[in-house]
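A short write-up of the structure that comes next.
The excerpt is restricted to a subset of chains, each kept in its original location.
The first chain written gets the first letter, and so on, giving A, B and C; residue counts start at 1 in each chain.
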Amino acid sequence: MTEYQAFQVELTGKVAHVAINRPEKANAMNAAFWSEIIDIFRWVDETDEVRVVVLSGNGKHFSSGIDLQLLAQAASQLGNDIGRNAERLRHKILSLQASLNAVDHCRKPVIAAIQGCCVGGAVDLISACDMRYSTADAQFSIKEIDMGMAADVGTLQRLPRIIGDGMMRELAYTGRNVSGEEAQAIGLVNRTYVDHSALMDGVFALAAEIAAKSPLAIRGTKEMIRYMRDHRVDDGLEYMATWNAAMLQSADLKVAMAAHMTKQKPDFAD
Amino acid sequence: MTEYQAFQVELTGKVAHVAINRPEKANAMNAAFWSEIIDIFRWVDETDEVRVVVLSGNGKHFSSGIDLQLLAQAASQLGNDIGRNAERLRHKILSLQASLNAVDHCRKPVIAAIQGCCVGGAVDLISACDMRYSTADAQFSIKEIDMGMAADVGTLQRLPRIIGDGMMRELAYTGRNVSGEEAQAIGLVNRTYVDHSALMDGVFALAAEIAAKSPLAIRGTKEMIRYMRDHRVDDGLEYMATWNAAMLQSADLKVAMAAHMTKQKPDFAD
Amino acid sequence: MTEYQAFQVELTGKVAHVAINRPEKANAMNAAFWSEIIDIFRWVDETDEVRVVVLSGNGKHFSSGIDLQLLAQAASQLGNDIGRNAERLRHKILSLQASLNAVDHCRKPVIAAIQGCCVGGAVDLISACDMRYSTADAQFSIKEIDMGMAADVGTLQRLPRIIGDGMMRELAYTGRNVSGEEAQAIGLVNRTYVDHSALMDGVFALAAEIAAKSPLAIRGTKEMIRYMRDHRVDDGLEYMATWNAAMLQSADLKVAMAAHMTKQKPDFAD
C-alpha cells in the first residue's frame, strides 16, 4: 500500500479505509491532502478488489477544513494584473474542486464517518460522498462565510440536493454549528451513533454489506443516482436502459439467481 | 368494466380503484400486469368521470415485484450476437419503463395504498405515483441489488426527488427493509395508518376530497408539479402562464367563486 | 423612507423590515401590493446599507393571499376573442410572477416571518423567500385549488424544491391546512416559535447575525444556491470558480482573516 502524507489508507477484505491522518492539525486539508486524494481515488477506481470506501478522520475531529496556509500561499502568488489574477484564481479553484470531484466521480460507493468537528472544506468533502454517518455530538459548520467568502469547492453545489433548499440557506448564511442529531433530522447524515467506536463499527458493517453485492450492479446504481442529480427523468430512463442492455448479459444475474434459489450467499467476481 | 387478468378495476363515484389482483402470487408483476396497466391508465386518462385513482394490492402484500418468470423468459430470447442482444434488452427495458410511465404521465392523480411487502419492481411502481400512503408495518425494499442488477424501471430515476439523495443511496446499495414508519420519516410515504382497513379508509377519503375539486385545476396542478421535477423555475413559470391563459377562461373559476360566496359545495363538470 | 400603500418599510441597522400593512384586510395582496413590491425590492437591491430583509405581515395574519377584487378586475378586462384574451391573461400572469421574482432575484437574503394565516398567493410569496420561520400555530394552505385554478405565481414552481415531491402533491391537490409544526416537519419552515413576539425576536436576531457577515460573501452564497436550484453540479462548480475569481481579490477576506486572528468581530464595508 502506498504511503501518504495526509492520509492513511488500508484495504481490508473488499473495503478500502481512507483516513485523513493529520490528527495533530485537526486533519486540516493541506496541499498534500488535495493532491493525494486524487491519487487515492484513482487507485480506488482502478483496483478491482476495492468495492467500497470508508472515508474518516483520525483523532478527535473529522477535519477542520482547508488549511489556512494554503489560502495564504495562493494569495501570495498573485501579481499586479487583476484580470490575470482572476484567471489564476479561477484555475486554482477549479483544481481544488477537481480533487473532490475525484470522490464524487469514483465508481465505488464512498461512506463518510464523521466525529468531532467537520468544518468548512470538510463539509465540501462529505457533500461529495455517497452517504454520511456521524456521532451524535459531531459538529458541522459551513464556515467559509466567516472567512469572508462563498464556499467554492462543492458545498453550495451538492448540499442543496441532500438537505433541501430552505435549511441550506440558513446554514450557508450563518455558518452556525449543526449537531449530529440535527444533521440526521435534516438529512445531512443518514444515522448517528453514540460514540466514535460505535460509529466506526456501524459504518464498516454497512460497508461490508455493500461489498458483498454484485460490484457491477452497485456501480450501475451509483452511476444512475449520480446522473439523476443533474438530469431529467426521461433522460435517466433512457440512459438506464442503455446501460443495462450490456450489464444484464453479465454472469452476476445468474450468480444472484442461483444464490437466491439455494438460499446461499452469492459470490460475485470483482 | 373490462375484466383483467392481473388487476381488479372499479369505478365508484369519481374514483377509480385499480387493485393488483394476484394475491396468491403476492401480486408479482407478470406479463399481464405490464401490458394491462397501459390499457387501464389509458382508460383512466380518457374517461372523463374518472378524476382520481387509488392503486392498491389485493391480499396480504402490495406486491413482491417483478415476476421472476418474466426475467427468465427475457433471458431465453437472447441470441448469439452480444450487440443484437443488447439492442433487444434495451428495447425490453424501455418497454417495461413505458408501462410505469403510463402511471406517471396519467393526467389524473394516482394515490398508492401499500400494506405488507412492497419490493423491487413495486417500488418502481409507487415511485411513479403521485403520493404514497401505507400501514405502519409495511415493508419497502429496493430489492434489485440482490438480483445482481441496478433497478431499471424507474426507482433510481424518480425516488431521489422524493426522499433526497443521501438516504436514496443507502437504500439502493443495501436493499434493506424500510418500515412504514421510517418511510414516513424520510418522505417515502406521506402518512401511515395502523392497519390495512384504516389505510384504505384514509386513502379513499383523500381521493374523494380531491375528486370534488375542479378537475381542470387538478390536472393543471399535476402537470405543473410533474414538469418541475425536470425543469427550471423560469421555464416552469412561463409554462404555467401559457397553460392558465386558456384555463382561466373556463367556467370552473366562476363555479368555485359562486360556491365560495354562497358557502356551498361547488359542483364541477367532468 | 418612501411611503407605501400596501407595505410599511423600515431600515434598522443593516436590516430592512418589509411588512405587508393591510391588517384590516388580512393583508390581502391588492394591486398596490403587486406593484409596490417591485419598487421596494429594487430599493433593497440597490441600497448598499441593506444587507438582509425581514418580510412579515402586520396584524393577526401574515396574508390571506391575492385580493379577489384583483381577479374580478382582470376578468372584467377580457374581450370577445379567446386567443387575444389568452394573450392578455398570459401577460397578466407573467406580470404577477414578475412581482414575486423581484423577491427571489433580490441579491440580499429575504427571511419570511409568518403568523396566523398564510394562504394562496401568500404561499407563492414565501416560496420566493430564502427562508421561512413561523409561529407554531400558523396555518398554511395552497388555497388556489379551491378557486378552481392551479396556483400560478410560483408555489408549484418553487415549493417542490423545498418540501419534496410527495407531500407537495398532497398539499396542492387538497389545499388543506398545514400547521406551523407540520410545516417544520416537512421543511416548509426552518423553525417555529411559541408566539408572534418570539418569532419576530428570533427572526431579527437571525437577520442581525447575517447582516454582520461579509455582504459580498453573502451575496455570492445566495447567487450560488439560487443557481443550483436549476443547474447541474458541474455548471455550478464552474460558475462558482468564475465568480470567486474576482471576489477572492476583495478586501473582505483580509478583514475576516484579521478578525479571526485577533478574535474580534470583523467590520465589513457595505
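In the analysis below, contacts are C-beta pairs under 8 Å (C-beta built on N, C-alpha and C of every residue); 3 or more make two chains touch, one makes a residue touch a chain.
Predicted model, so just to flag it, every value in this text is computed and none were measured.
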Report the copy count for the entire assembly; 3 chains are displayed in place.
6
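Heads up, the rule we're going with is that only the chains that are shown with their structure count from here on.
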Across the interface between the identical copies subunit B and subunit C, with over half of residue numbers shared counting as same and under half as different, the residues used are different
Can you compute the centre-to-centre distance for subunit B and subunit C, using the mean CA position of each chain? Integer Å is fine.
33
Two or more other chains in contact with one residue: find those residues in subunit A.
161, 164, 229
Give the list of subunit C residues in touch with subunit A in this complex.
109, 130-132, 161-164, 187-190, 206, 209-210, 213-214, 216-218, 220-222, 224-225, 228-229, 232-234, 236-238, 240-250, 252-257, 260, 266, 268
Subunit C contact footprint on subunit A (complex, rising order)
68, 71, 75, 78, 82, 85-87, 89-90, 93-94, 97, 101, 104, 144-152, 154, 156-158, 160-161, 164-170, 172-175, 186, 229-230
